[in-house]
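Note that this complex is displayed minus one protein chain, with the remaining chains in position.
Take a look at subunit A:
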C-alpha cells in the first residue's frame, strides 16, 4: 500500500480493496516506525486523520465519494490548519494553534482527503536544506547523511519514504522543486496566482505559490485540480477557469519543441547531474520532441535580484510577529519596544533574522532605489528572457539543482547555500510554472529534471512530465528505508 501512487490508491478505495481508515492506520504506523530517523513531521494529527478517514468511508458507503475522497496526504507546516499547531518551522509559532483553514486546506478537506499531519520545513520557508527548522533538520530517506532539500524538505522526505503518497508544499525560490529533486519525487510549482495564498504563512508574497509533491505527474495533476482556482481572499489569485489537468495527460509529444537554456548547463553544474539530464532529454527526442538551444541572458542576476526582493517582502510580512496578538512573547517586558524586540529576537532563528535585516537595510532611506527598485527592474528583464524563449519553444528543460543532495552541515556560508538555487529562483521571479521529475541518480542520491512552461501552461507541463514517466522508471525507485519491514 505504502508504495502506491494516489491514482492507484484512489482505485483501490473505489474498488473496496481497502478503506480509508485501513490506509490511514497503515501510514500512521509507518510514520511512527520510520519518522524517528527522518524527522519529516512536526505534528502528527492522528485523531483528526482517523475521523476524516471514517467520514470519507461513510461518504463512499453512501455512493457520494469523489476522486480524492479518503486519500491520505500531509501538509507543510506553513498551511494554517484549523485547531492544529501551525509552526512554520519556527519557535515564534511553536504555541500557535491556527484559528482557521488556509484555502488549500479547505479545498483538500472539501475533496475528502485525509491529512495525517504537518511536515517539517525551513523556518518561515527560508532555506534550501531544511537545516533551518526550529524542530531540527530532516534527513534524506535515500541517504541519512544528506539533506532532503528545502524549504519543503519534510514533505519531500515523507513522500519519498512512503509515509504519505503526497504532500503539499510551497515554493518561493525552488522550495517544492529542489527538495522533490533531492528526494526523487515529482513536485510542481504552479503559475503565480493559480493557487490561493490565503492562510499560507507569508514569506515573499509576490513569489510564494503552493503546489503538490507526489510520486508521479499524474498525481500532481489530480491534486492541482483540487487546489487551484480563484479566491477573493487572495488579491493576487487569478480569476481563470481550472482545466481538468488529467485530460491532457495522453497527448503525444511529437513535434514538441524543447529549449535548453545555455546558462543552465554552464559552470557549477556537477558533470554527473548534467549527464543524467542529457540522458533524460534523449528520452524526449525518442518520444518525438525536437531540441533547441536557447538563452536566458539574465540568469546570472536572478539570485541577486531574489535576495533583494524576497528579504524586502519578508521584512514587511514578518513584522506581524510582534508578541502581542499571537506567537512567542518574551518574559517580563520593561516597555512596548522591549516587548517587540526581545519577543522577535527570541522567536526567530538566525537565517530569518539575517533576511529581515537584509530586507530592512535595502528598503531603508538612501538604499531603496539602488537595491529594491533596481532589483524590480532586473526582475522584468528576467521575466522577459522567459517570454522571449517561449516564443521559440514550448517548454524549457534543465537540471533542478546543480548538484544532488549535499551532506548535512556542508553549506555553512549563507551565500554558498543561496547559490544552490540558481536554476529555480528565476522561475518565481517570472511567475511561470515549473515541475521537477526524477531523472536518475548520482550514487544513491536522486537527480531532478526541471521542466518549465509559459504562464498557466500546467496542463502541458504535466503531460510532458507524464510522458517521461511512461517511458522511464526513475519515479518508481524507492529508497531502502521505505522498504524495511517492521
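Everything that follows uses one rule, which is that contacts are C-beta pairs under 8 Å (C-beta built on N, C-alpha and C of every residue); 3 or more make two chains touch, one makes a residue touch a chain; residues count from 1.
To be clear about the criterion, contacts and distances are computed from a predicted model.
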Legend entry - Options "Nickel import system permease protein NikB", "Aspartyl/glutamyl-tRNA(Asn/Gln) amidotransferase subunit C", "Thiolase family protein" or "Rad50/SbcC-type AAA domain-containing protein": UniProt name of the undisplayed chain: "Aspartyl/glutamyl-tRNA(Asn/Gln) amidotransferase subunit C"
Inset, instruction - Looking beyond the chains shown, say which of A:11, A:37, A:282 or A:377 touches the absent one. - result: A:377
Inset, instruction - Out of A:79, A:96 or A:264, point to the residue that touches the absent chain in the complete complex. - result: A:96
Inset, instruction - Touching the absent chain in the whole complex: find that residue among A:206, A:290, A:403 or A:472. - result: A:206
Inset, instruction - Over the whole complex, note the residues of subunit A touching the chain we left out. - result: 95-97, 99, 192-193, 206, 232, 235-236, 238, 298, 300-301, 303-305, 307-308, 315, 319, 322-327, 329, 333-342, 344-345, 348, 353-354, 356-358, 360-362, 364, 367, 370-371, 373-381, 383, 413-415, 418, 429-432, 455
